[in-house]
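Excluded from the complex is one protein chain; the other protein chains are retained at their positions.
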Amino acid sequence: MDYLKAFLVGGLMCVVGQILIDRTKITPARILVLFVVLGCLLGGLGVYGKLVDFAGAGATVPLPGFGYAMSKSVMAEVDKNGLIGVETGAFKAMAGGVTAAVLFSFLASLVFSAKAK
Amino acid sequence: MQQTEQAKKQYQKMVERASPGSRTFANSLKAFVVGGLICDVGQLIRNLLLKGGVSEDHTAIYTAVILVFLGVLLTGLGVYDKIGKFAGAGSVVPITGFANSVAAPAIEYKKEGYVLGVGAKMFLVAGPVIVYGTLAATVVGLIYYLVK
Partner (left out) sequence: MYKNAGKQTLIFGNDGDPASAPRITACASIVGPKEGEGPLGRDFDVVSQDIMFGKDTWEKAESEVARQAVEMAANKAGLRLEDIRFVLAGDLLNQCIGSSFGMRAVGRPFFGLFGACSTFGEALVLGAALVDGGWADHVISSASSHFCSAEKTFRFPLELGTQRTPTASWTVTGDGAAVVSAFGDGPRITAATAGKIVDMGIKDVSNMGAAMAPAVADTLTRHFADMNAGPDHYDVIATGDLGRIGKELLIELMFKEGYDLTKNFTDCGVEIYGPEQDAHAGGSGCACAAVTFSGHFYKKLTSGKIGKMLLVPTGALMNQTTAMQGESIPSIAHAVRIEGMQITDNR
């Protein structure tokens, strides 16, 4: 059942992205920015957390989930450390994913070359 | 060729008529299926980790790291851009798309060296996501601090 929910919710978020790409003049890069910011704000409002409870990976794997993780972390840090948490929360949430992206991408650049299309 | 504002407006209309739109329905269907499947892969990893006794917090991080690894690997193998061509937003919106957007410039710009090529260009595409995500989270954190 959780696979169905993840599939539906995650898939639908991608559909929203696709419609924005195809039907508006917004560039994909801006749509990604929009998704992250939206996820973050909805996380702050406590809405996105409910979606995560419902859809699991369907809500955490798409980019708004990235924004949600940041907002969740920044609030947890504020709870723990007060004002300083505002400064440390966002990066704590990103630490795993971004470090992985840097590390694996660096390794990939050692091993692979861009292929002609 | 008259290049008045009015002529330009008329021409814009002519171009809109002549330019075929993207096939949004077919594209959306493909985005839905591929995006959904990627999320299910995430769900599978998550379920396996939880079953293996990993804590909830660590599971979230491991899942992200594993998906990023897969995204980078498929990018390096020259597969992810083919998935992207088929799936559009379906492979851009999930975190694997984020990984692709970091790995693709890293691989492309290695010819310009590891410092100013790979190092400087790695976040060419993904940079804005981190910048505005961080800013949004800071705003959320600040407001939360003030209203708490």
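Which chain is which? They are A and B, in the order written, and residues in each are numbered from 1.
Rule of thumb we're sticking to: a contact is a pair of C-beta atoms (placed from the backbone, for glycine too) under 8 Å apart; a residue touches a chain by one contact, two chains touch by 3 or more.
What you are looking at is a predicted structure, and each value in this text was computed from that prediction instead of being measured.
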Response to the item:
Check: shown chains touched by the absent chain are A, B
Worksheet item: Just one of A:I21, A:M70 or A:V98 touches the chain that is missing; which is it?
Response: A:I21
Worksheet item: Which parts of subunit A are in contact with the chain that was left out?
Response: 21, 28, 114-117
Worksheet item: Touching the missing chain, which residues of subunit B?
Response: 1, 3, 7-9, 11-12, 14-15, 18-22, 27, 75-76, 78, 80-85, 87-88, 91-92, 97, 100-101, 103-105, 107-109, 111, 124-125
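The rule is simple: only the chains that are shown with their structure count from here on.
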Worksheet entry | Centroid spacing, where centroids are CA-atom means, of subunit A and subunit B in whole angstrom | 9
Worksheet item: Okay, in this complex, where on subunit B does subunit A touch?
Response: 21-24, 27-28, 31-40, 42-47, 60-65, 67-69, 72-73, 75-78, 81, 87-90, 92-99, 101-104, 106-108, 110, 114, 118, 122, 125-126, 128-130, 132-134, 136-138, 140-145, 148
Worksheet item: Which of the residues in subunit A come into contact with subunit B in the complex?
Response: 2-3, 6-23, 28-33, 35-37, 40-41, 43-44, 55-58, 60-63, 65-67, 69-71, 73-75, 77-79, 82-83, 85-87, 89-91, 93-98, 100-102, 104-115, 117
